[in-house]
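As you look at this complex, bear in mind that one protein chain is not there, while each of the others sits in place.
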Amino acid sequence: MAEPMKIRATLQGDTADVRILMRHPMETGTRKTATGVVPVHFIQSVIVEHNGKTVLDAQWSQAISRDPFLGLRVKGAKLGDKISVTWTDNKGDKRNDEVAVSAGS
Amino acid sequence: MKQLRRNFLKLSGGAGVAAAAAAAGLLKAGSAWAAPWNKSAFESKAVADALKGLGATNLIESKDITITAPDIAENGAIVPIAITSKIPNTQNISIIAEKNPFPLAASFDISAGSEGYVSVRVKMGQTSDVRAIVKADGKFYTAVKEVKVTVGGCG
Amino acid sequence: MKKLRGITMGLVSALCLAMATSAMAQGNDLSVGRKMLMEDNPGELWIDQGKALFLQKRGPKNASLEQCDFGMGPGKLEGAAVRLPRYFADTNRVEDLESRLLTCMTQLQGFDRAQLIKQAISAPASRGSDIEALALYVTSRSNGMKVNVSLGHQKEYDMYKAGEYLFYRRSGQTDFGCVQCHGEPDKRIRLQDLVHMTSKAGAQEVAATWPAYRGAHYVVRTMQWRLNDCVWQMRLPDLKYATDYSIALTTYLNRQGNDAVMQVPGFKR
Partner (left out) sequence: MKTTLIIQCSLSAATGLLLAGCATYPDQATTRQMAEKMVFEAFDASPAHMKRLEQDRSQQICSKVGDAKLSQEEAAEVVKLARASIQYPTSGQLSGDWKAGDRLAHDGAGDRIRNGKTENRKENGALCQNCHALAPGEINVGNVGTPLTGYGKQRGNSEAIVKYTYEKIYNAWVYFPCSNMPRLGATGHLTPEQVTHMVAYLLDPQSPINK
C-alpha cells in the first residue's frame, strides 16, 4: 500500500524549508504496457499542516510526475514544530507522515 | 448515456476515463475535510476553460511572480517548476502547462502561514508555455515562461 | 591527403567557433533544471526500500543479507561500496556491486541466480527491482566517503587493464567503442551531456553517482543498466548481467575515479 514519504523540514531564519518526496505511480491513464493501458491513478490532494494548522492545501492533476516532489516554505516556524503531510489519491488511498522542524545547515 | 460516454472519451482520450469517473465518486467519500477536487478545472482541455474553472478572470500580468523552471527540459517526464509570488496576501497559486492534454497541473491554496512559494515536477508532452496564476486579495495575476521539451534519449 | 587535411582543418575551426557558442548557451539553460532535480531526488525513496530488503529474511534459506560480505567483513557496509569492484577470496574473482549482491543472494538466501538476473533491471515506471534498491542502499552507506578502488591483487590489475582495453575497443555497425562518445570534454548526444570519462573529473562523476535515479524511467538504475544501454546504442547484442566484461569496465572507470566523494542516488535525466 502507500509507502512512507521522505520529508525534510529545516529552519532558515523563522521559515521552515519543507521538501517532500512521495512514492506514487501518478498514472495518467494513457500509459500502455504489454498488458494493456494502466488505469488512471494519481494523488489529487496534498495537505500540509504546521502544528495542526493547514498551511497548504494542494490539488493535483495526473500531470504531476511520478514519485512526486512538493516544496514549500512555512512562516513563523521554530525548532521542533510539527510538519504533517497527508496525501489522498483518486482511489481514496491516503498517507500521512510527520516530521519535526530541524536546524538548517 | 451514449452521448455522455462519447464526451467523456473525448475529454480524457482513453481507457482511463471510466476509472477517472469512478475515482471522482470515491474521492467525495474519502476526503471530507479537504477542499473538493476541482473537477471542472482539472478536466478542462482548453486553457480558457481551466481558467474559468479556477474562477480566474481579468488576469493581470505581474512581475512579482517568478517562475523557476529550465529553459530546456531534458526530460518531459519530470520538469521541475517552482513559483514564487511576492504579491501580498497570496491565496492561491495554480500552474498551467498550456499544451498539455489537461492544461491545469496543480492548484495550491496557501494560508497566511505559508510563503507564496511552491515547487513541484510536472509531465510535459511538448514545448509549451508554463503559466502561473496567482490569486491575491480576490484578484488574479499571471506570469508565463516557455519550457522547451526535447524528447529524451537517442531513440 | 595533405592538401585535404588543410582544407578540413580550416573548415573545422570555423565551424567549431559557432558550435562552442551555441553549446554554452544551452549549458546554462539546462543547468537550472538539473540543479532543481538533484536537490530533491526521488531516488532517495529507494534507500529505505533497499534497507528493508537487506534486513528482511528472504529466499529459500529464509536469511537476511546481514551476513553478506562486501569486502569489509560480514554485514559491514560503511565504506564497502567505495572499494568496489574488488577481489573476493571466497569466489576467487573480482566482483562489482551487482555481482556481489548476486553472490550473496544466491549463497546466503538461496535465490536462483538466473531468476534474479531476469528481474534485475526493472521495467520503467515500476517499483524497481530488488537488486536496484539493494545496490542503492549498500552504496548509500558509503555516502560522503572517497572512492578507493585498489589494485592490490593480480586479478584486480587484470580486470583494470581489460577494462581499459574494452573502453577503446571498437566494433559493430557503428564502429563504436566507449571512447567515441566519452573521450572528449563538453560533448553531447543530442542534448544529453556525455561524461568525459578519460578525464579524472569525468571518471569521478561515474564512480560517485551510481546507482542513480533515471528521470526518464522513474526508477533507480545501477551501473550495469548504464552499460547495457550504452551497448544497445552501440548496436551490440544483449549484454548479459554481471559478466567480467561489465566488471572490467567498472573496475577501470571506478579506479580512474578514485578520490571522488560518493553521493548516491545520482540523478540522470
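First chain written, first letter: the chains are A, B and C, and each begins at residue 1.
Throughout what follows, a residue touches a chain if its C-beta (ideal position, glycine included) is under 8 Å from a C-beta of that chain, and two chains touch if they have at least 3 such contacts.
Because the structure is a prediction, the values reported are computed rather than measured.
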item	value
Among the chains presented, those that the missing one touches	B, C
Residue in contact with the excluded chain [from C:L45, C:A120, C:A162 or C:L253]	C:A162
Omitted-chain contact residue, chosen from C:F54, C:F70, C:Y137 or C:F176	C:F176
Absent-chain interface as seen on subunit B, which is shown	72, 148, 150-151, 154-155
Touching residues (missing chain, whole complex) on subunit C	1, 4, 8, 11-12, 15-16, 18-19, 22-23, 26, 151-154, 156-158, 160-177, 180-181, 184, 186-192, 194, 232-233, 235-240, 243-246, 248
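As a convention for this text, only the chains that are shown with their structure count from here on.
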item	value
Lowest number of touching-chain links that must be crossed from subunit A to subunit C	1
Pair joined by the larger number of C-beta contacts - A-B, B-C	A-B
Between subunit C and subunit A, distance of the C-alpha-averaged centres to the nearest whole Å	30
Whole-Å gap separating subunit B and subunit C, where each centre is the average of the chain's CA atoms	36
Contacts with two or more other chains, residues of subunit B listed in rising order	77-80, 82, 119, 121
Multi-partner residues of subunit C (at least 2 other chains)	40, 218
Subunit C residues touching subunit A - in the complex, by the definition given at the top	39-42, 44-45, 48-49, 123, 125, 218
Residue numbers on subunit A that touch subunit C, as the complex places them	3-4, 6, 19, 21, 23, 25, 31, 33, 65-67, 69, 71
Interfacial residue positions of subunit B with respect to subunit C in the complex	68-75, 77-80, 82, 119, 121, 148, 150, 152-154
